[in-house]
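Read through the structure below, which is laid out as structure tokens, and then see the notes.
One chain of protein is taken out of this complex; the other chains stay put.
Coming up: chain A.
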Amino acid sequence: MTEPGDATTEFRDRLWKAVLGGDAYTATDVLHDGLDAGLDRETLLLEVIGGVQAKVGAEWAAARITVAQEHAATAVNERVIAALTPRRPDRKDVRRGRVTVACVDGEWHALPARLVSEVLQLRGWQVDYLGAQTPGPHLIAHLHRTDPDAVLLSSSIPTRLPAAHAAITACQAVGVPVMVGGRAFGPDGRYGRAFGAERWAPDARAAAAALEAGLPAPDPTAARQAVDDLPHLADQEYTMVVQSRPQLVKQTLVDLEERFPPLRGYTDAQRERTAEDLAHTVDFLATALYVDDARLFTDFVTWTADILEARRVPARSLLLGLDVLGEQLHDFPRAGALLREGGAAVATRSDRPVPDPETSA
């Protein structure tokens, strides 16, 4: 993210306060003050609103706000964006081509895609913004209908990467080039490259620049399947882990109860939370198997360990959970290696502040 200047810092701080208080009225006033102070809409969108939204994500990652509060803050930001931009852009403002912006199926974080859409519109593109969690069939039907110059796919949660890959190949199979963006694709866009996307953009301005430069059209006759991009999928480890997720979680809970006595005293709600944490771990394990990258898994487990400790749950329970999962998956060499690396990362992690996703946004 660009280092915001003094002027934007002031507005960002004011907006942050309003957003945190769920106060859409004040939030809108802040943005109008920003306009009056001579800041352009793009700066307000990206540095002020985008900056606040990054902070919302950071606060959530640090477990300082709940998911519900994150939703409330995002809703305020959405309203502010609506107030900031004209609802119906002038037809004559469309100087460039037409693009589709969508979030991957199952991806609920729509604001990054929304900001990109607004910026592209300001820069003269005709944008069809399909919003959060766009099912693949909708997206493809939309492409058949509108034949855009490009599709911009956004994903923030790494566990949506397999869905992102499916969407990328589907768009390319109908001949439309794909640009990907969002935290899920890795700080350097490595997963976007692995999935064969035409471009990866680190932020909205880079996305606009890449569109202006033009994207190469994919060859629709070269339609391919996931395993063509990721040959390691042939070992079926990803498939097996995804399919046996409920059993894995159930068995791990049973085994954990034996080896981690405090679990026996858990309330139903606590037990469900533990099950959710385990299910999450299995999801990230599956995703790491999909992209064949241990870092995706170790990043997740070390973050989980930090969050657990913030919830006063010892990281030891997580290590035990990884061990138990490893025992159940002893026939899967890649999964076993990932679990061992994850365990080692948790065990050796130094006492450090909770990771700030803003730095990796």
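Going forward, contacts are C-beta pairs under 8 Å (C-beta built on N, C-alpha and C of every residue); 3 or more make two chains touch, one makes a residue touch a chain; residues count from 1.
Convention: contacts and distances are computed from a predicted model.
Its UniProt record calls the unshown chain "Serine/threonine protein phosphatase", which is the correct pick from "Serine/threonine protein phosphatase", "Protein translocase subunit SecA", "Succinate dehydrogenase hydrophobic membrane anchor subunit" or "Glycosyl hydrolase family 16".
Which of A:T8, A:T43, A:T74 or A:S117 touches the hidden chain is settled by the complete complex: it is A:T74.
Touch with the chain omitted from the figure is made, among A:G22, A:G214 or A:P333, by A:G22. Listed residues A:A223, A:A294, A:I307 or A:A347: the one in touch with the omitted chain is A:A223. Among A:A279, A:A294 or A:I307, only A:A279 touches the chain that is left out of the view.
Touch with the hidden chain on the side of chain A covers residues 21-26, 28, 66-69, 71-72, 74-76, 78-79, 82-83, 87, 105-106, 108, 132-133, 135-138, 141, 143-147, 173-175, 220-221, 223, 242, 245-247, 249-250, 253, 269, 272, 275-276, 278-279.
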